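Below: the structure, in structure tokens.
Here the complex is missing a single protein chain, while all its other protein chains stay put.
Order of writing sets the chain letters: A, B and C. Residues in each chain are counted from 1.
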Amino acid sequence: MTSTRTSPSPTQPVLAVAGVSKCFGAHRALDSLTFDVKPGEVHALVGHNGSGKSTFVKVLSGFHTPEPGYRAAVAGVPMTLGSARAAHDTGLRFVHQELGLVDNLSVADNVLLGSAFPTRRLGRIDWTRARRQAADLLDRLGYSLDVCQPVAGLSPIHRTAVGIARAMHGDTPPHVLVLDEPTAALPTSGVAGLFDVVRRLQADGIGVIYISHHLDEVFEIADRVTVLRDGQHVATVPIDELDTDRLIELIVGKTVDLGRTAAKVGVDQAPVLEVRDLYAAGLAGVDFGVSAGEVVGIAGIAGSGRETVAGAVFGSLPRTGTVSVDGAEIRPERPERAIEAGLGYIGADRAVTGLIPFLSIRENLTLPRLDAVLRGFFLSPQREARDVRQWLQRVDIRPADPEKRADQLSGGNQQKVLLARWLRSLPRVLLIDEPTQGVDVGAVERIYQVIRQAAAREVSFVVSSSNSDELVALCNRVLVLSRGCVVGELSGTALTREAIDRACLTGALTDPMENLR
Amino acid sequence: MTISRISPTDLADARPPEPDARSRNWRQLFARRFGGFWVLAAMVVVFSIVIPDIFLTPLTLQTTLGDSAITGLLALGVMLPLVAGIFDLSIAQVAGFAMVFASWLQERHAMGTVEIFVITLSASALFGVVSALLVTKLSVNSLVATLGVSTVALGVTEIIANGNAIQPDFDPSFVEFGRGVIGNIPLPFIYVLLIASVTYYVLEYTTLGRRLQATGCNPVAARLAGINTQRLQVLVLLISSIMAAFAGLVLATKVGVATDSTAGAFLFPAVAALFLGATQIKDGPNPWGTVLGVIILAVGMKGLQLMGVSPGVGNFFSGAVLLIAVAISGRGLERLH
Amino acid sequence: MTISRISPTDLADARPPEPDARSRNWRQLFARRFGGFWVLAAMVVVFSIVIPDIFLTPLTLQTTLGDSAITGLLALGVMLPLVAGIFDLSIAQVAGFAMVFASWLQERHAMGTVEIFVITLSASALFGVVSALLVTKLSVNSLVATLGVSTVALGVTEIIANGNAIQPDFDPSFVEFGRGVIGNIPLPFIYVLLIASVTYYVLEYTTLGRRLQATGCNPVAARLAGINTQRLQVLVLLISSIMAAFAGLVLATKVGVATDSTAGAFLFPAVAALFLGATQIKDGPNPWGTVLGVIILAVGMKGLQLMGVSPGVGNFFSGAVLLIAVAISGRGLERLH
Partner (left out) sequence: SGDAGGGATGQNAAAAAALAPYLKKPSVLPNLKPLPQRPPTGKTVYYVNTGSGSAAEIAHGVEAAAKALGWSYKQLTYNVANPATGNSAYLAAMNAGADGIISTGLPQAAIRDALDKAKAKGVKVVLINPTESPEGTDIGHVGNVQVLATAYGKVNALAIAADSEKSGKKAKVAVVSSSGIPILTTLTDAMIDGLKENCQGCEVDNVDVSAAAITSGQASTEVISYIQRHPGTNYVNLAVGAFEGGMRSALDAAGLKDVKIAGTQPTVAQNKEIQSGDSLFWLQVPYGYEAWEAVDALARSFTGGELTTHNTEEIPIWVVDKTNLDFDPKKLPEFPTDYQSQFAKLWKVSPTS
């Protein structure tokens, strides 16, 4: 990935834009933004959910056309925004928030899709070279995976890798790489790997725009930080002049303390949720119980089975073993039965498993519990609107317009809609994968609060998360998974970030199956 | 603990609560989703100028509504499953089956009105059952399943009709069912209005309606939100086949002669009206938009027929009106994507 | 709403064909995706037993392939856009336009073969351009846009034909284009095979094909990946209108008389063959599956005709075969949900 071009002078930005605005109808998602990246610089872009980060990325990539009146230049050469081809040709490369992978196509296809496939006579794709190119690229990024498999079955790390590899592919090396929340679905180990990659690119003189809600990452990798709020530029500050509190203040306008859930008393009462002998994709016999009002965390490295526990218990994934709520067993793969029995579920893949596109926030929010807004036999729009407004406030959904189409919300706000949907329907047990995935730091606090309030009202939670801090803040008790089995349980004072991380890793090292092989 | 700052979105929060959905629809109707109304108004004005004496008559109103009623019934019959994500292509041929079957029951077996009604509706519902089995149990795409069922229904109809034009002697009361008029409004169009009203209330104001919409927009997420999506799919396919049969009975009594080729011709106009309607009043397929679509196309056709232009011009015009209205209100079709 | 089920996500389950795709296809053909072959074989065996002397003849082969060629050309014409997530309903009426227009150019203006070819293909491509503008610039759903264009094309055709059957005097060489036979294989069927081969090659072995599949599977992701999906949509709609025009020219020369109602009747059979084919050979719409679907339906119809059953049985049978084949190979359509 060494540059063959004359490098731009270190002072001249590789990308500079000014006055970039984008409106969706009357809503101004981006308001006259000015932004630049220098060669070899990592410029972080942060802001609350819906502040316009992804919109900015999509404008740069040509997915959205900005309002007229902007200026943009790449390596000093003026460019027009709004064309994907122009963006690619001038050397802008993207890893989008949703990665933009085509699930049915193979890894190699996805890597090469946007640029040219190597071809032989008659435009016939040279598969041998194509696969080698894709594999080499991934290899140089430090990943090795079978490039013939469809991306549908890939783990998040590998999906991210494919996204980055695709961005790096092409005849000319890029000027700027834009990473929109690349770590939202990554475990800690994956983040380190990603940073290695970013540093290598940096060394090649590539400018990187880095978007994340994980401020520790920002402090680790960024040279400068730009903060957006409601589409408006708040500040651009070198990282050295910032500390975490100051940055949080810039983002949300105040300091934030995530707190810690009060220890649960009376844990020995009969469990509400009881899971025995759970087998599913990546799970090899898991047992646990959850008592009323308890928040149980599921930790584990990627591939430990952590990702499938919630889905398997709920029945969105095939499973064997018994799952019972209040002593009544629930049949597998019957989500509607599970919900009747008192379960709720928020999957990690919200676009597929949660959100109903085209329907409004209101309709998405009330879907599983419509009885509360009935007047007689009919839905009462007034009641529904009143009910929904409360929740918009409570989880801080922006914009707080109940009639906004849910699929037009920013990623983090979509997550909040789903949380509100399930917290509102007051299940006995709510199963959540990655509860604050893509959620900004201000809203995280809000969400924790709401979860704690619900727990206080005897709602139990099973929370699987790749973020150990989150588990510590939220959970009464954390189960550590490794290779599909529960290898440890942490609670009380033993429940610390370090303890979780250590258990995850040692669990993986002392594998019970190892002795059998 | 609220965040201490003021942003535009916070200000937006201070707006008074939204008025209820109904009045919002009426506001939208003259704001965002008005394309069809303008097209309709323009046509009425043009025809009133060109052929004032024969266009601006109660009879024109009556026959326009009457002629379009079958299209309307079928369009509404396609609409409901479509809201739930199922495209029922079989509806016109099932209507044709009902038309021929009911006429045949009368002509061959001299059955009474009630028997004819019950037997025809039940037999037609069987087509819905087959579609439903294919779609839910065998996971066949609904377009494919209903295309197959449509062809089978046509075959059965042809076998029953055996090539003949069946001329039944229905009870006078049953004939009124298809030919009656209240004021200047033909009964069949009143059925259209009634069915549109019921469908509207179900879709907008009941749990069932909300669930149907969710199923149509994202069946996986709907299922994970506790909706028994398969049961809903069975339900809508049953309802659409019964609505098709109802349309077929209206057609049988209205036309008075049943042939195996009568009903099939209504599929395209019905779908065109439905699609046109999906850009009107609100986003996506909806009952009143569908009725509006039916009326727009019917008024255009009527005017041209009264002007005596050749039928080719009629098709050219229908297509053009569909395209123009959709282009004006284009955004509404996002939901069809 | 979920017309999306009809097109984008599903139809190309498109396991990416790696270099060994061909051999894998042949393996699959007799393993997972064999339903259609068994149905075809069963029919051939049954007809050979029931009517051996008239079924097992070169004439049967020739007429079966000849009769199915137009259906095949249209089915392939619908297939290509469908891979890219666009359902082109206008194809049959555009073919009808080309048929009537070409015949009219000869009869009325005594044009030569080359002019007729060029002018007809260009004029027909205009319909593709209109659809493309609607789909890309105005974000109109492709089903809706092409339904409208289809109706307009029918109207234009009717206006040109003016209710008459046009009988052109094409050059003998041009007539051969539609009527020629090589061995026992009619030329039009050879066009089907050629177009299927080219389409197969493009879809499976070229960058364009890969991009079309990506666009069909997930248009948003494809766009984010840097594919100019709009340009691809324009391209496939242009190609499908030109393929439709080609089919229309074949039809004009093959039949020798052009009427405005000739081509429209091919839409349902073409779509049925395409859907049937989408369960065969590989998951989702694919050229050779489509050709197989066309042949299955044609052989069944031919056999029934030779047995002398009434026309109604033919439709009943086609529908049933479609449903049975789809049910046998149902898994291929899982993705459609």
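In this text, a contact is a pair of C-beta atoms (placed from the backbone, for glycine too) under 8 Å apart; a residue touches a chain by one contact, two chains touch by 3 or more.
If you're wondering where the values come from, they're calculated on a predicted model, not measured in any experiment.
Q: I'd like to know which visible chains would be in contact with the absent chain if the whole complex were considered.
A: Contacts of the unshown chain, counting the full complex: B, C.
Q: Kindly state which of the options B:S48, B:S122 or B:N162 is in contact with the chain not pictured.
A: Touches the omitted chain: B:N162.
Q: Taking the entire complex into account, which one of C:S139, C:N164 or C:Q230 touches the absent chain?
A: C:N164
Q: Footprint of the hidden chain on chain B, which residues?
A: Looking at chain B, the ones touching the missing chain are residues 53-54, 57, 59-60, 63-64, 66-67, 70-71, 158, 161-165, 167, 179, 254-257, 259-262, 265-266, 301-302, 304-306, 308-312, 314.
Q: In the full complex, which bits of chain C touch the chain not displayed? Write them out.
A: 51, 54, 57, 59-60, 62-63, 66-67, 158, 162-167, 175, 178-179, 181, 186, 254-257, 259, 261-266, 302, 305-308, 310-312, 314-315
What we mean here is this: only the chains that are shown with their structure count from here on.
Q: In whole angstrom, how far does the Cα centroid of chain B sit from the Cα centroid of chain C?
A: 28
Q: Can you list the residues of chain B that touch 2 or more other chains?
A: 213, 217, 284, 334-335
Q: What are the residues of chain A that contact at least two other chains?
A: Where chain A meets two or more other chains at a single residue, that happens at 358.
Q: Taking the complex as given, what residues does chain C use to touch chain B?
A: Touch list, chain C to chain B: 1-6, 8, 10, 130, 134, 138-141, 143-145, 147-159, 161-163, 260, 268, 271-272, 275, 278, 310-320, 322-323, 326-327, 330-331, 333-334, 336-337.
Q: State the interface residues of chain A toward chain C in the complex, per the touch definition above.
A: Residues in contact with chain C: 61, 63, 84-85, 88, 94, 96, 98-106, 108-110, 113-117, 119, 122-125, 127-128, 148, 150, 166, 358.
Q: Can you list the residues on chain C that touch chain A in the complex?
A: 1, 12-16, 18-19, 201, 205-208, 210-211, 213-214, 217-218, 220-228
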